[in-house]
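Taken from a larger complex, these chains appear in their original positions, while the remainder are omitted.
Chains: A and B, in written order; residue numbering restarts at 1 for each.
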Amino acid sequence: MTNNLYEVIDTPIQVEELVQKVERREAGAITTFIGTVREWTKGRRTIYLEYHAYVPMAVKMLSKIGEEIESKWPDTQVAITHRIGRLDISDIAVVIAVSSPHRKAAYEANEYAIERIKQIVPIWKKEHWEDGETWIGDQLENVAYPSGKPTMEES
Amino acid sequence: MIRILLFAHLQDELGTESIEMDGEMTIKELKNNLLLDYPSLRLDSVMVAVNEEYALDDDIVKSGDTIALIPPVSGG
């Protein structure tokens, strides 16, 4: 275990480890968000996923999100780990832990973190379905390029 | 030399993880140059990072910079 608060790793994420990173005597509340690989998305079955990242920039952006949070919600402490590589159903893709003296901030800051991850952190998900594979194109998951190739009809 | 990193579907389309370009130019010019070489490239919703920070169309890149073309992200 490292003590880095913001990490992109290619091995399973331990939730307890992130909780420990943000635990403090002045904290009364810790929230965690655990993003797992869901089997079904809009009626389509996922077999497994691959996450790719621009790792150094992804770590930098996670750290930037932490800074944003600690300035918006004073007295919070944030840790985020994102996993990359191949993930199977139910595997943990991301864990966000936020500690705060009071619970309201811990919930709000945590939700802010996942929204920002989906906006600015250079990580991409490739869904492997039963019938093909797709790069998931944006955070709303509604821009998909079948077989990784955008076609003219889509533009 | 400017190094341009490719990710996700851009990497698949160009079949390489990075390409190189010479000169000094704005991000907008760099994008236009890319489209001359690869007319089928979809760059509308692609963001650009210079040395691991997001950059704007008018920002200037020069030899030694590392550019990344960032398609809409889908982490989390």
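General observations
Everything below uses one rule, namely that contacts are C-beta pairs under 8 Å (C-beta built on N, C-alpha and C of every residue); 3 or more make two chains touch, one makes a residue touch a chain.
Because the structure is a prediction, the values reported are computed rather than measured.
What you see is one copy per chain type; the file as a whole holds them as A x2, B x2.
We adopt the following convention: only the chains that are shown with their structure count from here on.
Residues of subunit B that touch subunit A in their complex: 5, 7-9, 12-13, 42, 44-45, 49, 52-54, 68, 70-76.
Residues 35, 51-54, 56-58, 60, 82, 93-94, 114, 117-126, 135-139, 141, 143, 145, 148-150, 155 of subunit A are the ones touching subunit B in the complex.
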